[in-house]
Every structure is written in structure tokens, then in C-alpha cells.
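All protein chains but one are shown at their positions in the complex.
Right, chain A next:
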Amino acid sequence: MERLRQTPSQTVGPFFAYSLTAVQYGYAYDSIANHTLIGPDTPGERIFITGRILDGQGNPVPDAIIEIWQADSEGNYRTAPISAADHDSHEFIGFGRLGTGTQPGAVFRFDTIKPGRVRSGRVRSGRVRSGSVTPGAAPHINITLFMRGSLRALYTRLYFADEAAANEQDSLLAMIPTDRRTTLIATAVQSAAGPGYHLDIHLQGDQETVFFDL
């Protein structure tokens, strides 16, 4: 089969905000996604996700963009095309996008629901389970990072510390050396705003996060 060369990746640079995260940063432009993935009627356990991206000197990165992509509370990924009605009704899509430049300490925070365990092969109400996303996968959130100083996307995942049994059975986690698995596991935190999870992403160092080669 003939194969074309891919378009090379380049850095997102420092000045993405007025396009990719315009509303969050206060620019006169709209946004396709933001830090809130839920509406008033979204089924599932409401949680927040906080964290920081830390560079090799331990400094929080204030000019990164983080995207998350997750299943709903029953473990289904959204596959139906997104329509205007979805925006109006706050239908759960599962895609979030946030820059790290608007909160003190370069903290990111998403408001979402805890995803269910993703299984494979089932079709339900127009939503096809995502192919071979590993059977028995523990609840998780896919993370993609872009930032100045990063020439290509960084992929990782967030798992939940209070899903120890499911994490034990997760085939992706099982591939990762035990001493590095903890870099993907968010710790449970309680706040006035309800239950949440925190995960710091370390670009380098002893606690360097496991990043994926796709």
C-alpha cells in the first residue's frame, strides 16, 4: 500500500489562547470546548479534576493547553456527531480543553463526571462502543498536552486512586513498570465543591509521568 508521509508536528507556541481557549482567556472569540464537561442533567458522579504540569525544574507550566477525552458514566465514548442542540442542552460529550494560564499556580481544573469502565463491542442508543478499547479497562481519562517547548503532543492517562481493583485489571496499566504506574493515578481529594481528584503531571524528574507513543 502506498503511504504518504505525515505532516510533521510543531510546537503550539506560547500564543494559542486567543484561538484555542479564547473564552477562558477573555478574547473576543468563542471556544469549541472548555473546562466544564457537564450540564445540570448530566448523569453520573460529579467530580472535579485538578492538577499542574511541572517542568524539569519543578516549575508549574503556565502556557500549556490540556485536552481531556473521556467516556460517560456508563463507559461509553461519544461517537454521534455533535450538533447545536447538544450545546444548548449541555449534552455530555466528554471532550474538554483548558489552558494553564488563568489560574494561580498554573493549576488546571475540569468539572466533569467520573467515567465508567470502558468495555468493548456494545452498541447502545446510537453510540458505538469504541472498538477495541481494551476490555476491562479501568475508569480513566485520556490526556493530551501541548505547550511551548514541546514539539509534539504528549499523551498520557489519568486513572483514579479509589479504583484499585479495576486498576489492577487494566491492561494498559499492566504494561507499565510498577514504580511508574503511580504517575498516572490521581489522588482523591475532598473540597467544599464536592469530590475531586488531583494529578500533577511531571515532564521530567524522579516522578516523570509516563507518556505514550501512539
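Descriptive notes on the structure:
One rule holds in what follows: contacts are C-beta pairs under 8 Å (C-beta built on N, C-alpha and C of every residue); 3 or more make two chains touch, one makes a residue touch a chain; residues count from 1.
Throughout what follows, contacts and distances are computed from a predicted model.
The unshown chain of the complex is recorded in UniProt as "Protocatechuate 3,4-dioxygenase subunit beta", chosen from "Fumarate reductase subunit C", "Transcriptional regulator", "Protocatechuate 3,4-dioxygenase subunit beta" or "Dipeptide transport system permease protein". On the side of chain A, the interface with the absent chain consists of residues 1-20, 22, 25, 27-30, 32, 55-57, 59, 61, 63, 67, 69, 77-84, 86-87, 93-95, 101, 130-134, 137, 142, 144, 146-155, 171-172, 175-176, 180, 203-204, 208-214, using the contact rule stated above.
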